[in-house]
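Here the complex is missing a single protein chain, while all its other protein chains stay put.
Chain nomenclature is as follows: A, B, C, D and E, assigned in order of appearance, with residue numbering initiated at 1 for each chain independently.
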Amino acid sequence: MNDTTTFLIESMAILGGLGLAVGLMLIFASKKFKVETNPLVEEIISVLPGVNCGACGYAGCSDFAERVVNENAPITGCPVGGFDVAKEIGGIMGQEVAEGEKQYPFIKCHGGLNCVDRFEYVGFEDCKAVMMLSDGEKGCSYGCMGRGTCVRACPFDALYIGDDRLPHVNKNLCTSCGLCISSCPNDILVFAKESERVHVRCVSHDKGKAVKEVCAVGCIGCKICEKNCPEQAITVTDFLAVIDQDKCTACGICVEKCPQNTIETR
Amino acid sequence: MSESNKDTVVVIGKLVLISVVAALLLAITYIPTQQQLELNVIAAQKAILAELVPGADNFDPVEGPANAEGEREVLYYRAVDESGNIVAYAFFQRQQGSQSMIVVAGAVDSSFSNVLGMDVLSHEETPGLGAKITTPAFQNQFRGVPLQQLALSRSGGSIDAITGATISSQAVVNALNTKINQVKAAEA
Amino acid sequence: MESKRLKTIPEKVIIPLKQHNGVACKPLVNKGDQVLIGQKIGESVSYYSSDVHSSVCGEVLAIENAPNPDGNKVLSVIIKAVDSEETVAFVPANNPSQKDLIAIIQGAGIVEHYGAPTHTVLKPEGKKIDLVLINATASEWIGGKYATPTEYASQMMDALKLLMKASGALKGAIIVRKDDNDSIEAFEGVKVDGKALRVAPLLGTRRLGHYFKDQGSNIVVASQERILGRNILNFFTYNVTGRKVALGCNPTDVGVAVCGVKSAKALYDAVHEGKPYYETVISMEGAVNCPELIFVRIGTPFKDIISECTFNGEIGKIIANGVITGIAQYTDEVPVTKGTTRITLLTKEQVLRDESLDCIHCARCVDACPVSLLPTRLHVLAEQGRFDECRQMHIQFCIECGRCSFACPSKIHILQLIRYAKNAIEQAYEDATPKESSNLKLGCCGGE
Amino acid sequence: MNVFSEFMRGITRDNPIFGLVLGLCPTLAVTTSVENAIGMSAGTAFVLVCSNIFISAMRKQIPSAVRLPIFIIIIATFVSIVRMIMEAYVPSMYTALGVFIPLIVVNCIIIGRAEAYANKNSIFPSFIDALGISTGFLLVLMVIGGIREILGTGQIVSFGYTLLSLPVNPAVTTMILPPGAFLTIGILMAVVNYQRAKKRAKGG
Amino acid sequence: MDYTISAPPHIKSKFSFSSINRAKILALIPVSLASVYFFGMPALGIILAASLAAVATEYSIQRIFKKKVTIMDGHAALIGLMFALLTPPEAPIWIPIFGAFFAIAIGKHAFGGIGSYIFNPVLVAWVFVRSAWGDFMTPASIPSLGQLSDLVLENGAGLLVDVSPILLLSGVYLVYKKYIEWRVPLVFALTVFFFNQTVAFLSAVIGLIQEGVLNPLMYLSTMFIFLEVTDELSYVMVGIVFFGILFLATDTPTTPVTKNGRLIYGFACGLLVSIYGYFGNYVDGTIYGIFLANAIAAYIETKTLPAMFGHESLLERSYKRIMKRIPPSLKYEVISDE
Partner (left out) sequence: MVEKALFAIFLEGVFIKNFLIIQFLGLCSFVGVTKDVKSAAGMSGAVIFVMAMASTASYLLYTYILVPTEMTFLDLISFIVVIAALVQLVEFVVRKNIPSLYRSLGIYLPLITTNCAVLGVVLLNVQSQYNFMQSVVFGISAGVGYTIVMLMMASIRERSTFVSIPSSIRGLPQAFLIATMLSLAFVNYFWVIPI
């Protein structure tokens, strides 16, 4: 029994001594080699798991924290900590994702196959590339060219070009980041809330005759909708109807009356 | 003693405390498992020896010279039958394989003409390749092989190497050859 | 090498008010005005601008945006032509001084085919030119009034001397194409300062400097391989003179003025006949049965030229300025401008409609690239919108020669993608390439 | 708190391999057979459960400055215990798993859960969390081990019982070699990703 | 819609991906016929099975994942044919079928399809099959050049491709016609053929040093080793090495795109093949060596990105510096910037 006791005490002494030595050394070193750092970084490091597993793609937790502070790394970048840590980092960084009503990109042109082409284009499938060769492939110089610059801008594969040669949004995948909207050379895409039901799907400021020549569904500025709207929510300026979404009640009268089927409910 | 120094002491104290507790836990586990481990080894050796030389009644360890601490290493075993005649020599040999140390058990008849058999006590070879040295298909090749034939078939012997694991196979053969020569020398 | 005139005067001509890089001209005429040949209809408003003249007699129909061969719409004067050859009075200049010459060039509206007004090339603000090059490798013979090729060559020589005088440069050179034996023969017969001229091939690491020394002359003619490209000036300068032009700069920054054959000839005509730049020679190519060189008035719509020719098959593609670097036109209503050198017509069957496949990394484009870029990587970066990395891979050095796209077995539109990226970079980094009219770049680029 | 959903989270969303992508080394190294996979995950489970309980019990006492060293000591203690017990009582398994038993100590799953969960929650949730994660780990290891074993040796033999045997031979030896591990997990991950993307596009 | 618009250039070269593939298939047909002549029906079976399996796999994968079906570009057939040529004639028929399937499914499409793959699909499949069923993939004999007639028809042929090295020189014609790029095969071939000579030369020199020979003429005379033909060369002059040089190493997606990179890659291929061949054999050596070289191709590429155009290389700079020192009277011709 005596042997066993000695053995136990010895093992405890060795490991205890090791712990003591390591602890002393580290504390000494941390005092001696102290380097001033950004308090924000330190704060984030303290919330982070500290596993240094590298799963975030950066070199360890402190690196990740530094990138969050200095290089706008995503605050949700830590897969180990998950949502809770992201929330805490958000608190430190003062970033709050406002949970408002979700907005999705809306395609303000209905041309597609309804709009005539002026020529045949062979080359890199991109609206801006077509714009560089001429001022647009469609007869309507305002409309959507359907070459998918927005599709390629989307990092989440949420957009696709449909059979009608117009982009469509898959709302399940959309994160409302707005990259597609800023990519469009003709400013066809805008954010629209789910509650906004009635939209004018045209952006052409051309005169009615010019629009009719090239596009079967473009706004010709006939003002029928303006006259028929019970809420006075529609105004036609520069040959284009604009709906004031605050006034619109989605009654659907304009949709019925529009001779070109430009106004749509969704 | 300032506040921060006090903190430091507390932190280190806790660290040491945890270490001590950990050591205690480990030591408590260590003692019974160690005993079990020794039993395991002895049991395993016995089983293997008995399997290698089925006719033997007893195995007399032949010990080497004592080392500095007065312990004597077992070099090999003499397998004796009921009447006390030596029927075979059995032994364990450590040999570097492709991935790890292989501990090979072997037995040779008393006239040093045939290998009685081979078994592997422990190894950490690649599963599916080197680890195939434990399969009966490989081990049975060694039963009754004349000493001159104890080599891989590519070097003219009668042992077919395991496909893709020549190093491991070679290691086993080498282990047997080395040890048998040693035993032969010791007995002569 | 005789060039023919169009048989009929076009029904109407479209004269863009901006046929050069820089500031557009101010129209001098109004709707309904009657104009004469050679009458100035657009006046330059700044030094970086060049005058525009009417090429027909007739009535101004409209001043509005009309299609231009570069693909966009440009403010143009549209003139209904009448069958008359009445011109304004042309005054030949007699032994003009350097200052006079610059004024003549600007007043005659002489513009390089690559876009820069010639006087800004010869006399750039704040820079000194010491070498004038006439690049005869890319553009065709100008034709015009000459009896023999030798006479043409001596006219060229005179033009070069005029250019040198205008710029104040002491040295000048004409670079002809290596395989263009007609030109080489023509120049071999000319005498400069009493000495017979020898056309020197640019071999190996020999540059012009060697030949100036070798021939003991300030004027040499050298021959070189044909280089095509929309952005070749810097590369051409480096190849010919060995002077490196930094990125975002042009040859004038290292004291070199590069002129075309057409502008040289136009200067010759302007000085000796007092004629402004309202006519030019273009060549017809492709599936067309036509004299190779046609003398046309600036502003003539392509369709009038095409209707003079017989055409085999249905037109599928009209290309201005050559199949390698030219721009395809979506309408035949575009006019010939000072920058137009040739028109290529392709039938519907000849039009390539290759679908581009994934890059197979065959590196043919890398082997083809004359400026050691990696088109195989650039096109992907451009497609993915990684323009920063494009810049790091020196995309700005691309001379847009199109050899990469030509060679690509996957039929990827590499050149288009590279231009797409360059365009995006120019917009994103406005400081990367200084705007032409700004003086910002002064001092930023020195030669080596 | 719903115990069941908390438990299932460890298998689905926070699955250590396909969700958190932690603890890859043992996943690939020991999955040459189902038996090894079970042994490995049993060891990991023991350490995970024990250390989670221990740390969540002591979480008020651990100074945050040195929490990492203390976690490591605690985990290393349990790993050493597992190692010694395995060596003594299941020596064949110990031999098969080799160096990966002691390497449980640096398995990111354990220290990750200690930090992310046990350090912030009380004992019972930590226990459930550890159980869930362990089960997720076990399942993944068994799937990978099963695939590799059945393809690599033509049969699944666990603890002396032949569970499954392919009529077709010869077996694909590559599958139990290192490349097989990478190939299996690569294809499995691609399938998981493909399914997830499909589900997301449908609005899941 | 009268006219077509596209970016310049408006004409393109006649080379296309499918024409390159077709040319390669045509170039491999002679050796395939020779192998059928030599090995008989099994060879025909293997070639047909592999090609058909490859095309079928490509077709079904592209249909399942709703991609454009591109079996007509010949790439799948080419991969199948190349795998078949690397199979020993004794192999059971399911080996080429599985190999072609694996090459297309994992080697090509799992990495993203044409141009995206990093490892030559043929090699991927071969290495996998070889390590999975080594017994079936090991040739009955390791080919070597016994006499010169073996170049025309190898009697101890191992794999299908080893049957006639001379017929593989159709690949040289492809190089000449620019279907195959020339840098990699040239450097590769030179490295492989001179490796043994270099080893012999080095060992001779080391031997002389160890003997303490001081006479420089003795050292110079060892240079003649490069002129003689070492025995090892007979193991190099076999079909599979030729095939590796001309067809396997030149698979474009697996080679670096930079010019210098291709030279280095060719050298790396040659070195890796020769090292394995030196210690083992050239059959496995060719495959594994090129396979490993594929792995480092990307690294070579990142390290050989071309400098800015007009940027002087180290060589040019030092040349200029030396020329500056020389008095002008001695110079005949100098790079002059005026």
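The definition used in the following text is that contacts are C-beta pairs under 8 Å (C-beta built on N, C-alpha and C of every residue); 3 or more make two chains touch, one makes a residue touch a chain.
Quick caveat, the model's predicted, so the values are computed rather than measured.
**Student:** Quick check: which displayed chains does the absent chain contact?
**Tutor:** Those shown chains that the absent chain touches are A, B, C, D, E.
**Student:** With the full complex in mind, choose from E:119, E:179, E:195 or E:243 the residue touching the hidden chain.
**Tutor:** Considering all chains, including the one not shown, the answer is E:119.
**Student:** Residues on chain C that touch the omitted chain in the whole complex?
**Tutor:** Spelled out for chain C, the touching residues are 358-359, 377, 380-381, 384.
**Student:** Hey, which chain B residues sit against the chain that's not shown?
**Tutor:** Missing-chain contacts on chain B: residues 19, 22-23, 26-27, 30, 34, 99-101, 167.
**Student:** In the whole complex, what residues of chain A lie against the chain that is missing from view?
**Tutor:** The missing chain touches chain A at positions 10-11, 14-15, 18-19, 22, 25-26, 29-30, 32-35, 51-57, 59-63, 157.
Operating definition for what follows: only the chains that are shown with their structure count from here on.
**Student:** Name, by label, each chain that touches both members of the pair chain B and chain E.
**Tutor:** Shared contacts of chain B and chain E: A, D.
**Student:** Greatest Cα-centroid separation from chain B: which chain?
**Tutor:** Chain centre farthest from chain B's centre: C.
**Student:** Identify the chain whose mean C-alpha position lies nearest to the mean of all protein C-alpha atoms shown.
**Tutor:** E
**Student:** Centre to centre, using CA atoms, which chain is the farthest one from chain D?
**Tutor:** C
**Student:** Suppose each chain is reduced to the average of its Cα coordinates; what separation in Å results between chain A and chain C?
**Tutor:** The separation of the two C-alpha centroids amounts to 45 Å.
**Student:** Between chain A and chain E, tell me the centre distance in angstrom, where each centre is the average of that chain's C-alpha atoms.
**Tutor:** It comes to 46 Å between the two C-alpha centres.
**Student:** Please output the residue numbers of chain E that touch at least 2 other chains, ranges allowed.
**Tutor:** Those would be 2-7, 131, 134-135.
**Student:** When you check chain A against every other chain, which residues touch at least two of them?
**Tutor:** Residue numbers touching two or more other chains: 19, 22-23, 118-119, 122-124, 129, 132-134.
**Student:** Give the list of chain B residues in touch with chain A in this complex.
**Tutor:** 8, 11-12, 15-16, 18-20, 22-24, 26-28, 30-31
**Student:** Can you check the complex and tell me which residues of chain D touch chain E?
**Tutor:** 170, 172-175, 177, 179, 183, 186-187, 190
**Student:** Contact residues on chain A for chain B in the complex?
**Tutor:** 4, 7-8, 11-12, 14-16, 18-20, 22-24, 27
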